[in-house]
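Of the protein chains in this complex, all but one are displayed in their positions.
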Amino acid sequence: MTAPAVAINGLTKRFGSALALDHVSLEVQPGEFVSLLGPSGCGKTTLLRIIAGFESPTQGRVSIHGQDVTDLAAEQRPTNLVFQRGALFPHMSVGMNIGYALRLRRWSAVRIAARVEEMLALVRLEGMRDRMPGQLSGGQSQRVALARALAAEPKVLLLDEPLSALDLKLREQMQLELRAIQRKLGATFVFVTHDQTEALVMSDRIAIMQGGRIVQTGSPQDIYRRPNSVFVSGFIGQTNLLRGRIVGQDGARSTIDVGGVHLSAPTLPGMAPGDAAILLLRPEALRLRDPGRAEVAGCALEGRLTDRVYLGHCVRITIAGPGGIPLFADLREEEAEGLNKGDIVALVWAASSPILMKEDFA
Amino acid sequence: MLTGFARLFVILVVLFLYLPVFVTVIFSFSTSPRLSLPIEGLTLDWYSAALDNPQMAAALRNSLILAVGTALISGVIGCACSFGILARKSVRLRQGLLAFSLLPAVVPLLVTGIALAVMFHAIGLQQGLRNAMLGHVLVCLPFVILTMNARLQNFDFSVLEAARDLGASRLRAFTDITLPLIRPSLIGACLLAAALSLDEFVVTWFNIGNQQTVPVLVWGLMRRGVDPAINALATALFALLVTLVVASNLVGKRGPR
Partner (left out) sequence: MAPQDQPLVASAASLLPAFLVYAVLLVIPLAALFVLGFWRADGFTLIPDLSLANYQRILTSGLYRDVLIRTIQVGMVTAAIVVPLAFALSYVMRFVLERRGALILQLVLLSLFSGYLVRIYAWRTILGKQGLLNTTLQYLGLIDEPLDFLIYSQLAVVITLCGLLLPLAVLPIYSAMLNVSDDFMEAARDLGAGFWQRLRTVLLPMVLPGVTTAFAFAFLLSAGDFVTPSLVGGMQSTMIGNIIADQFRGIGANWPLGAALSFVTIGAMMTACLAVVGLLRGVSRC
């Protein structure tokens, strides 16, 4: 088997007394698009800057395609970085910016010119070669930054929230473009973001970071459907968390008492009756009770409707669940028709929808 | 009507500030040595009188040496220092370092001047141009650091990281990126230092011994009484200083955003 494109092994980084990274290990395969996702301060940017060579780890090693680069300076590493705000050289034209790494590598002028045109075509900026960075829009700047970082064919491209300064519409368009470029080149991308949608849209694999650790790695579906902690479930998408206690177990299914109501969920190995547990329900998994359809015992709740919000693609209703805790459900518009504040609403869900979890760090 | 009052007020204050300048310039061309109105006639005699002063050439030469030397030395040192300050991550550390770097500007010039004279005397460095130059570097540095700091406030250090990331060595990143970006600010700061040096009198007077600079010469003439040649000399010096300061502003404007 070939060596991973990036192999991070037991990486720890301290800034004074603060622990920015705590024994982080991660492998990125060649051609893979991996996102480092987490709230600000979780250590994702520090991890990226260590891979790029701008910070040195307190402990641990970084290898790229089997070569240990931990002690190499940034300019000697086969990685390139796309900066958050582009960091285009303001005194150089677009073409000069894109060709900078090639001039440093002493390519001939002819080859550089050809490569610059190729990169401009890749990021769809043909004809912009002689513009100055000050004359570019935000989206164009980030495209030039991408072209500049890709020009010298780095083994791994690192991206530090490159779309975060753009407005929503442009950001969504750029996400798809970036993804297409990565596919086309078959390049390895490591992408840092705090935006969960962005990570879901673009990545082959997502590594969720919290407090200097990677808390879960997996495909977007894995992470969304099988979060391994309350933190992950909350970070990816809206969730309903129902706290209770396991009161019965019947092989594949457990019964949980939530504020006096007994609910059913797939058993989580290692949890036994008497344990405190959390039941996770995604709002879009909830449906209105339909008298014409059979429902699974322990997969339904009733409560008074306290709020309804029109979100465009759905209607989000809130009902007072067991013990009064709010429970969100995303219903189709026609489904929610006729529901008013104060109505008693019954919600049901598929037997496979609920996920049983332990309290984080319990 | 409020704006009317405001304009009048501003005009009066500016007149107050420039009255000495007008007086100097006007009387440098006046035929009467009595310095009183009305002006009887115009002449350039005072300019030739100023130039005829036997010490003039030496004073001018020394002033220029001091100005150029101070500009270069304090420009380079001050520029490095403001980069060093701006690159600190902690805001509090940056503010502390900046405050410390302004120290020579808050010690009275008289005290700075005599303290330097005392130390030079103690270590046996004879008074002269060299001592004055060291003094000029000291008193110009805070102003160089302050202007560089203001102009580099928005300097985007990530462009330097970008250069390194793309394969540039430390030196290459400096010559390719840093230098072209800061050149206008640096030249501006150097011109300011030159202007300050040309006008410096107090520290110079205590450290230059029996040599001359233009301000020291002017001081000597002033002590002797009213001499219209001073006006001529001052007008010429003013023209030079204004040119330097305006140039330093214009050059600085083209700096990094």
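Letters A and B name the chains as they come in the text, with residue numbers starting at 1 for each one.
Throughout what follows, a residue touches a chain if its C-beta (ideal position, glycine included) is under 8 Å from a C-beta of that chain, and two chains touch if they have at least 3 such contacts.
Every value quoted in this text rests on a predicted model; they were computed, and no experiment measured them.
Engineer: Can you say which of B:50, B:137 or B:251 touches the chain missing from this structure?
Structural biologist: From the options B:50, B:137 or B:251, the contact with the absent chain belongs to B:137.
Engineer: Take the complete complex as the reference. Which residues in chain B touch the chain that isn't displayed?
Structural biologist: For chain B, the residues touching the absent chain are 2-3, 6-7, 9-10, 13-14, 16-21, 23-24, 27, 34-38, 76-78, 80-81, 83-87, 97, 100-101, 103-104, 106-112, 114-119, 122, 134-135, 137-138, 141, 145, 157, 160-161, 164, 170, 173-174, 178, 195, 199, 201-202, 205-206, 215, 218-219, 222, 226, 230, 234, 237-238, 241-242, 244-246, 249.
Simple rule for what comes next: only the chains that are shown with their structure count from here on.
Engineer: Just give me the whole-number Å value for how far the CA centre of chain A lies from that of chain B.
Structural biologist: For chain A versus chain B, the centre distance works out to 55 Å.
Engineer: Which of the residues in chain B end up touching chain A in this complex?
Structural biologist: Per the stated touch rule, the residues are 156, 158-159, 161-169, 172, 176-177, 180-181, 256-257.
Engineer: Within the complex, which stretch of chain A touches chain B?
Structural biologist: Touching chain B: residues 52-54, 73-76, 79-81, 83-85, 87-91, 100-101, 104-105, 134, 148-149, 152 of chain A.
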